[in-house]
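Complex shown without one protein chain; remaining protein chains in place.
Then we have chain A:
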Amino acid sequence: MNEFWVLLTGSLVGITCGLTGVFLILRKTAMIADAISHTVLFGIVVAFMITQSLSGYWMLIGAAIAGLLTTFLVQVLQSGGLQEDAAIGVVFTSLFALGVLFITLFAGNVHLDVEHVLMGEIAFVPWDTWDVFGFSMPKAVWMLLFVLLLNVLFLVFFYKEIKLSTFDPVFALSIGLPILAMHYSYMTLVSLTTVAAFDSVGAVLVVAMLIGPAATAYLMSKSVSGMIVWSMTFGVTAAITGYYLAKLWNTSIAGMMAAMIGVIFMLVFLFKPHDGWIWKTFKRMKLQKTNIQANS
């Protein structure tokens, strides 16, 4: 049964992050997600310092605020004349350092240790349960289901709008879509997804799960809906294979899942028919050969 919960949690992380990640890739904001996954630590520490509790709600709220703050600060620095990559770099490293400092100063003895935040402890997920409406399920599963629901609702209601503001922001603005509000609400969703996932799998795997499957799906499909399906499939596949390999070699589950994302990406990148790297190299060699023959 414990194995089932761990697998379910991993798959839910794959589905939720895969879904959210698609628009990160399309909007070219992948590195903001990386930044948010680091600053979420800051949000959680501040939420703990204010409420003195480690309950899931406060963590979600603190993380959402930290995510918004990150997005906002990056935007402010950019409009202040700093290039985007440096703006992201300055904001997340500073907030992360502040988070680490706060932990050592004010929260030394609680369960909030930084290594846990980075690597997660998915193996412990089944023991931390919540009872809601008589159902007893692990806390991580409840939180992931809640965030997945939010993500699905957002996409159901604003699918057209987010697509338009992603591919043609100027047109979207001209027909009166609030593209800045869309950007911020989407980034809030990213931070909520991050915090729901990272309590169980750690910040590193969250970034891998947000970016990796969606980036692989971007290579596979030319339509947004196709990308979403591929991305979630890759996420779940990486979670399940990663879990069993980690069990086989007795090593970090989250790390192995991230490694599997890398393997899946490399498989698609190298072997995909028509535009995989090997196919393309082969075609180029063939072309060169025929050219040489034609010339001689």
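Just so we're on the same page, contacts are C-beta pairs under 8 Å (C-beta built on N, C-alpha and C of every residue); 3 or more make two chains touch, one makes a residue touch a chain; residues count from 1.
Basically, contacts and distances are computed from a predicted model.
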UniProt protein name of the chain not shown, from "YfhO family protein", "phosphoenolpyruvate--glycerone phosphotransferase", "Alpha-ketoacid dehydrogenase subunit beta" or "Manganese transport system membrane protein MntC": "Manganese transport system membrane protein MntC"
Given A:Ala30, A:Met137, A:Leu150 or A:Ile240, the one touching the chain that is not displayed: A:Ala30
Residue among A:Met49, A:Ile65 or A:Val90 that touches the chain left out of view: A:Val90
Which residue of A:Val46, A:Met143, A:Leu189 or A:Ala208 touches the chain not shown here: A:Ala208
Residues of chain A in contact with the chain not shown: 25, 28-31, 33-34, 38, 77, 80-83, 85-90, 93-94, 96-98, 100-101, 104-105, 108, 114-115, 118-119, 204-205, 207-208, 210-212, 214-215, 218-219, 246, 249-252, 254-259, 261-262, 265, 269, 275, 277, 280
